[in-house]
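A protein chain is absent from this complex, but the other protein chains hold their places.
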């Protein structure tokens, strides 16, 4: 369905341009073609242009864009505009407004203000989608569809959503007594005598309720996207793909069930550039969020999209230049866009699509920069993109459908993220509950893999089987876990794997209730230790035995039968904090803390780092060749002796030295 | 009514445990008995278990607990469950929801969401209380009752509460003209022409209104607790006591009127452990609040409970281990629980009750640790508690009904705390109004007493007479004060006492209006000085004449007739900041600032400190013996020569040296 090369794309919104500029479409498309851009995404934001009044459609405005793209060999991803409803619909059907709080509708005036469970919305959404797709499915430019855009932006508290929530609980639990027991509602007199008594989420303080509510909201998002995808599948021309564009950190998104509704996973990767991409990384001023703050978070973001379906994926949006608000202006250094594009390709990206072609002259995102700035003349950024286009064209099919090599697989659990947002184990330096606790824990272990020069992978816990073939498997912060998952982890180690268990793993059951057994539950024997107490660390504690520090959290490990790899000085005496035990044919390493960079890198027992500023990751292409993507994340050139035999993509003879300029990347082939 | 020994107790919630664990009650009670636990608090949180549907009661579930306790000699404090109303009641009578803001009901889902002035609540509350108490008052295990729990959590803005507020103002002031004058309502056109015109508290900006509103809200809490207490008194078996469990920092609590409704004062003391208990203290990252942040705040909390009625008291809740949210995990060091127990006993505690027996597996307080953790197996904390149980058993009646010795009495005024929350004189380092101004001022003077090695006491201003026998009396931050109180202070000094006046004292009248006279009002002659100006200090200013610094506030003292004890360099010249004057048979020391630790300690003119890490406080028991409670608040052992002759509790011969291990405490007897 996708072309046999990595697609270089951009979102394109000619409809946004002031009319006084006249028709820029031909000139824009010429510039794109010249830059090697092979796909554009169009139309997903302008329902009120497609359908200016209720039932009155204007479908022709986009035709010149499609025609012009086709003329230049540029594919079109047609968007359905359901994330931005028109004013006439909001006015006619105010009930479609989402309620973030019961009874408080989101005011109109931005986008995604609606509850997509509302029939009035769904009726109109279906109609406009059908009209657009029927009109253009046969246009030869159209290679696929993006349904909606970054769904799951809010938790809808609308009455009908709440009713559905109760109905599903009823199906799940059968009677209120079962719910009372499952959620522990005896506590604080919360026992229900009837389903009608369930309180609204607004005042809820029960963690099990919170987790059920998050699961429900994410399921609604998956169902909405699934509904649109199935609508499209019933209409599309064969060969066209259906996807959406996911912002993975949206509160109502669970990527595995959601992407299972699509033909291909697609996500947005935004990163903090300039020195934010430096390695070794420097501390970031940004909070954890939708902006990746380091090379490690960049790769983690890509690996999460790969992990959603365990296969190559699309990057539907990424930095063209500055991203974010009017006060966030940070264009990438020369070379960094190229580094980003190859980094994504290295992890399996089949498309790298910039958001967006030109900066917009109005609206909330005025200063989210495009490939062209407000002046609409090509400049430095355009030239950088064009260089990437040329390289991708040269690489052709050899960099398509890559399978990244994985030395260490890291489990990801969206439910754990939700549970730790509700009950964060970590505190910020100011003593506030750290809602990013889960991400922080997992990222600590993930980045250690890169720092050790190893090759990471991410596997969502729903697809745990896919991780069992990795030589090393990390289960860190896996707070909410079923018996079955914990038992699979134990079996993995017994059967020969090296299981690395991080803090909090297995502590709670799938209802987010701490298990009533001494911790680490179900892992005690395999880990050879127990703990009854744990504490937050206000400052990083140096460890002995390994490099680095224990940070933020420490479980008071009572070691029965394991080797102590690292310990630290607690005011009341030395305490073990990293242990390891041979278990069956494998090994279990237990880490009772959030390791700092040095300690995280030390956990994997070996270092294959090419150079401090360099990452080198490999993947195997369809032809069975192993490609190495070697980045120099630094403003200083380096030359390194490669530890494995590599040859240029288009060349012979193994390279004795790999030379990398400032903010450079090279793609090499492993000598066979 | 209380047993003739200090009670070691714990809240016990077997009803919270997962049913899959089976019946743990016998095992739990065995463990408690083995640890010397002599009382449990039960049943106060589970109205929906006592009365699962409207009018349908289940009273039998607790019987095995009471029977089992009685079998093991454990007394039971039976709680009334009115702080946590069941979902069926909230649903049938939504009007019981409290409004924190007019027209905005608190959403249900936590506890204490209700306005206890609502008839529908009171009707059901009385019925369930009667049923529980009638069922169990004759059970031999029941030694007393706790009515409700930590009342006063919010200021109810419900229409009926506001109506009652207006009605009481009308009774107090008679007509609106009197109110206009008393509250200064000419200002900003706030004059009323009719009672119906009084505005809601939501937009209020008048300090006198604010203070009246706080008084009214606290009175409602006292009346609600009084109503329940009187209900209980009409039903209980003779010898059973009635109390509640007070969180002193709740916004709608005035401890003196409230505890006057009870048989015994009872409060909750939570403290920041580990290095938070170190002496000399280190700066705390915690905001002032319900967690005591130092040994000084620990003793102050205990002394406030003692002061409420001027007699021994119960500690109804205190740290078993980590307290607070999921991100606050800080188990006490070895020995610290023992230190805390003896510290409370030293100040007159007749009971030390842990919250709670076991960590809960669900709900908002999942990570508020119990004596047993989630694993439900005894561990380090259990062993620490058992050691305390053994010591208390050994001490027996000798440590019961203690009267602490007081070198310096410190006045506490709840109304001043309220008035300074409304109009804080101090700014935080960031320049924000510091709502903890009153606590900060009083705590500064109180902690100086400990730092000077002297013995503090706290007397609420309502019981001022009780302070007049102390050799030194501190009136600091006593911003809102009646003429009568100020005149009593002057008389105290004239009659021979040493009155220490801290900043802001007497500045405002009981309507929270600054007096229209040169400050310090009514104290000018006694203090021998005046001031017209005052300023905030951005940084601590070193003083000359005494040790230490003036901090945060400085009154521009114009000294008429007093000795300048300390002065500081103001940019416009040296300014006196601490003065003293012989006055009548006594002395008045005036402190125009918030003293830092060194300056506060210097105010009392002598040091009897045993050692920097040591506190030594004394109290007299029923047998007339003076006991010394000597704590080493440090991880390093110390040996000190006691400045007075002390003997071991169970021994002869005066001790030449008192040896204290890390985080240790010893109870000694003064040689007679």
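For reference, chains read A and B in written order, and residue numbers begin at 1 within each chain.
The working rule: a residue touches a chain if its C-beta (ideal position, glycine included) is under 8 Å from a C-beta of that chain, and two chains touch if they have at least 3 such contacts.
Note that the coordinates shown come from a computational prediction; the quantities given were computed from them, not determined experimentally.
Q: Going by the contact rule already stated, which one of A:28, A:99 or A:113 would touch the omitted chain in the full complex?
A: Counting the whole complex, the residue in contact with the absent chain is A:113.
Q: Among A:359, A:440, A:536 or A:632, which one is in touch with the chain left out?
A: If we include the chain that is not displayed, A:359 is the one touching it.
Q: Against the chain that's been left off, what residues of chain A make contact? List them.
A: 13, 15-19, 21, 45-49, 52-53, 81, 84-88, 90-91, 106-111, 113, 274-275, 285-286, 321-322, 325-331, 333-334, 359-364, 366-367, 373-377, 379-381, 635
Q: When the complex is taken as a whole, what residues of chain B touch the one chain not shown?
A: Counting only chain B, the missing chain is touched by 102, 181, 183-194, 196-209, 423-427, 430-434, 437, 507, 511-519, 532-536, 538, 553, 556, 571-572.
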